[in-house]
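With one protein chain held back, the other chains of the complex are shown just where they sit.
Then we have chain A:
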Amino acid sequence: MTQSSEQMTDNSTGMSYLDSLPRRLITVILPLLVFVFVLLFPFYWMAITAIKPNYQLTDYNNYSPLWVVEPTLEHIKYLLFETSYPHWLWNTIYISVAATIISLVTSVFAAYAIERLRFNGSRWVGLGIFLAYLVPPSILFIPLAIMIFGLGIYDTKLALILTYPTFLVPFSTWLLMGYFRSIPFELEECALVDGASRWQILIKVLLPLSVPGLISAGIFSFTLSWNEFIYALTFIQSSENKTVPVGVLTELVRSDVYEWGSLMAGALLGSLPVVILYSFFVDYYVSSMTGAVKE
């Protein structure tokens, strides 16, 4: 381990200054670039296929598959004007927003009750919430399908709006519990001494301070709803009620002829909203993901 003088000044993070530049190139930069390439390549492939004219799509001899000449919007146009894709997009937005709002409101109350009011048995309820978070949808979809039938909401958006919170509420509650815990108790004591009710404390003291936590839980819930598949596949039948993931898979794949251009365009457009949301809130996103694991 040799010290290189030009890096000696940078001792802010750990001991990376002990490594020489060529060595870091091999041990850090190169593997990282390989990782990034592998992790991002499918997106590039998705995007390039979505704008390739059909005659170039499978003609690898005359056209390089990695590039496109004469890009076309034909696939995207087909998707938007000749399929129910806009419907699916709207359904997905509608269902995700509704499920997120329901979960967020219930979770705020539940997290506040468990974390701050500490009613009898709140510890056990907290543990129960954590366990509920671990119940996977692939175990629940069969009995839920029967319930959905029984309630008469099969093949409606309501079926998904009501079932998505089964995984959103435990997650958001768990996340918000961790967030509330980080807010000093003294603030609430002051408010109590000043005569505020619990309701006022929650609305006027705790919630304004928890905005970052609420954003984290909100965008994460939205993304989870957007990505959900097995419930949407099981509970929805008619084309106009499908969500994007289910619609793309079940309606755009027809017989043996795969129209890769429009499939990739559908995948790309369906990913875009969550990617855009993600790009605006990277830090919230990371904190909600790691927060759920750390607490």
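Descriptive notes on the structure:
Everything below uses one rule, namely that a residue touches a chain if its C-beta (ideal position, glycine included) is under 8 Å from a C-beta of that chain, and two chains touch if they have at least 3 such contacts; residues count from 1.
In this text, contacts and distances are computed from a predicted model.
Look at the chain that isn't drawn here: its UniProt entry, checked against "ECF RNA polymerase sigma factor SigK", "Fe-S cluster assembly protein SufD", "histidine kinase" or "Sugar ABC transporter permease", names it "Sugar ABC transporter permease". Here one chain is not drawn; of A:S20, A:N54, A:T72 or A:T106, the residue touching it is A:T106. Residue A:V169 is the one among A:I51, A:L89 or A:V169 that touches the chain missing from this view. Of the residues in chain A, those that touch the hidden partner chain are 1, 10, 12-16, 18, 24, 28-29, 31-32, 35-36, 38-40, 42-43, 45-46, 49, 57-58, 60, 65-66, 105-107, 109-110, 112-114, 117-120, 122, 125, 129, 131-132, 134-147, 162-163, 165-166, 169-170, 173, 197-200, 223, 226-227, 229-230, 233-234, 244-246, 248-249, 258, 260, 263-264, 266-268, 270-271, 274-275, 278-279, 282, 285-286, 289-290, 293-294.
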